[in-house]
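Here it is, the structure, as structure tokens.
Apart from one protein chain that is not included, each protein chain of the complex appears where it belongs.
We just call them A and B in the order they show up, numbering each chain from 1.
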Amino acid sequence: MSSTRSAIAEPDFSSKKKTSGIQIVIYVFLVLISITYILPLLWVFNVSFKTNKEIFTSPFSLPENITFDNFSFAWTAGRLGTATLNSFIVCAVALILSMLIGSMAAFGIARLRWKGAKLAMTYFLTGMMIPIHCVLIPLFTRFAKIGLSNSLLGIIIPYVTFSLPITIFIMTGFFKGMPNELIECACIEGANIFQIFMKICLPLGKTGLCVTGLMTFIGNWNELLLAMVFISDDAKKTLPVALSKFVGPYNTNYSQMFAAIIIAIIPTIVVYCLFSNQIVDGLTAGAVKG
Amino acid sequence: MDKMLRNKKAIILFMLPAFLLFTLVLFIPIVQSVYYSFCDYKGITEPVYVGLKNYKTLLSDKTFGIALKNSMFFLIFSCVSQLIVGLIFAALLTNIKKGRNAFKNIIYLPCVLSSAALGLMWMFIFSPKLGINQLLEKCGVEEAPLWLMDTKGYIILPMWVIAFVSLWQYVGQSMMLYMAQISGISKSLMEASYIDGCTKAQTFRYITLPLIKPMVATAMSLNAIGSLKFFDLIFNMTEGGPNHKTEVLATHLYQQGFKYFKYGYASAIGVVLLILCLLVTLFINKVVKTEQYEM
Partner (left out) sequence: MKKRRLLATLMTAAMFATTLTGCGGSSGGSSNNSGSGSSATTNNNGGGSSDGVQEITWMFWDDLNATEDKISLGYKDTIERFNKDFEGKYHVTPITTNLEEYYNNLNAHVSAGETPDVFIVSPGPQLTDYVEPGVAAPLDEYLNKDGWKDTFKSDAVFTQQTYDGKIYAVPLNTAAACCFYNTEMFEKAGASVPKNWDEMITACDKLKAAGYTPVTISAGTAWCLSMVAGYLCEAEGVSLPKLADGSASWEDGKLESVGNKLLQFSEYFQRTAAGDTNDVATANFYNEEAAILIQGSWVIGQMNGANPEFESKCGVFQFPGVERLIAKSDSLCMSSTTKYPEASAALIKYFTDDTAQKYTAEVGGKIPVTNVKYDESVAPKQLSYVMDIFGKAKGTFGFYNESMPTTETGAHFDDTMVAVFLKDMTPAEAAKDMEDYYKANCRK
């Protein structure tokens, strides 16, 4: 993580000339690329204020009157409000649980002394290669039988599980990197193993927790398949599901659909704009390690 | 201290939660899934063992053939395109002075957005009467292509469209991985090459490329597994249509499992998917990963 960040702040060392021709070409190219990234979003944002008719008559001009009717319709009929709340609950709980359980296991693997540590690590790492699709049916049938389908807990449990491998992997690295002396010191002062974990290792592994937390949260926030299969109750749907299901009946109400899309992605965009550097670096650091 | 770290109770306490969750929610279901794939198991009835029947049906299932073909297409396309485009972006971004962060953040943005929402957005942009086709109409193109409905060719147009959308969405991640690795290359190494009279291009070819090779393996296996798991974009852009021609393994599994309730059959598709994921990871790590250079 630290290496990535320092690298980005590093000044460019390769070109000592003033902005050359090649540089200009590069800039033009990059600007064009950026346009392909921003323009579709802007277009959707623009048309989400229009009426259905306007979308067809004047698709590229600014909307005639700014109304929020589309948004309020999408918000109520699409139940995007509840869905956002559900997504938030699910992701927050899954985040806390996976960080706690994951770093506990990572601590056990990295710091505690037992024979099976390596084997346990391999066991958890295989989980990274397993796609969620493969366990969908057994999980669904079992959860349906014990009444966990159609409940938020029913998707939190798999979310936590699927976040574990990466959390354990990254946190193990962090815990292993901590100096032995720290733990010895604490030991001499009479701390027990739980205190060492909670008061020394966890605070020191903050960076790691942030990285894994970020990956977990974003991954779960956007997860569609599992949530779609497990949740059928409209009041319990998460954001991606509510959005995808909103299309069905409102297929031809384009402007409302666009408003729904905007509602669904605006929170992420806002957070991203505020913390873009941290998010990008954090996620990259996580991916590098994984 | 050693005694404390060897405390059996502590070890169990620390490992148990993760171990239990992992076993119950991941490992046992995988085993069950493999078992179901040998069963006739439909919705509300109990599974009945039928041997290899599901796998035999897979062979004659045309949609499965299409799904497999499309998944393979995505796999190859995303590995190759993400490698090339990601590297180009990374190389360009490391060579500019100002605004690097801004460009980087813009290109990375779709990676954190919900692909369900982006899929819908692109579905509308590529729909026959909206978005791109409105633009083309303004430019005087009369028979604008049916981006997501055309069915001609071996790899049909909608597949290319979806493939490019996924490239658009995820290239930021590959780019960042390569950038992290490029900026990790020590300055002295680069400077040495300049002193030796290498041009920028030569430096890139002979210093940068070999040094980022390990990262290529990482990025590629991420892409490969990601593309095999591919679901959200397709589900929201075409739902596998027209006539199942844009189906991939994940959407076919969903259809068979949760539309026709053929749990056994869908499990067989899941097993194929799992095997593919494992094979691809092994393959990439064997072939692409070489020794780490000292930097």
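Here is the rule we use: a contact is a pair of C-beta atoms (placed from the backbone, for glycine too) under 8 Å apart; a residue touches a chain by one contact, two chains touch by 3 or more.
Because the structure is a prediction, the values reported are computed rather than measured.
When the missing chain is restored to the complex, the residue among B:Ala10, B:Val25, B:Cys39 or B:Ile284 that touches it is B:Val25. Residue in contact with the omitted chain (choice from A:Leu97, A:Met171 or A:Leu214): A:Leu97. Within the whole complex, the absent chain has one touching residue among A:Asp69, A:Glu184 or A:Asp233, and that is A:Asp233.
Within the entire complex, the positions of subunit A that touch the omitted partner chain are 76-78, 97, 100-101, 140-150, 153, 157, 194, 198-199, 228-229, 232-234, 245, 248-249, 251-252. On the side of subunit B, touch with the chain left out of the figure occurs at residues 17, 20-21, 24-25, 28, 43-46, 63, 128-129, 146, 148-151, 238, 241-244, 258-262.
We adopt the following convention: only the chains that are shown with their structure count from here on.
Here subunit A touches subunit B in the complex through residues 3-4, 7-8, 10-15, 19, 23, 26-27, 29-30, 33-34, 36-38, 40-41, 43-44, 55-56, 59-60, 101-102, 104-105, 107-109, 111-114, 120, 123-124, 127, 129-139, 141-142, 157-158, 160-162, 164, 168, 183-184, 187-188, 192-194, 197, 218, 221-222, 224-225, 229, 239-241, 243-244, 247, 254, 257-258, 261, 264-265, 268-269, 272, 276-277, 279-280, 283-285, 287-288, 290, going by the rule given at the top.
Note for the complex: subunit B touches subunit A at residues 1-2, 4-8, 10-11, 14-15, 17-19, 21-22, 25-26, 28-30, 32-33, 36, 89, 92-97, 99-101, 103-118, 120-122, 124-125, 129-131, 134-135, 138, 168, 173, 176-177, 179-181, 183-184, 187, 190-191, 194, 200, 203, 215, 218, 222, 225, 228-229, 231-232, 235-236, 249-250, 253-254, 257-258, 263, 266-267, 270-271, 273-274, 277-278, 281.
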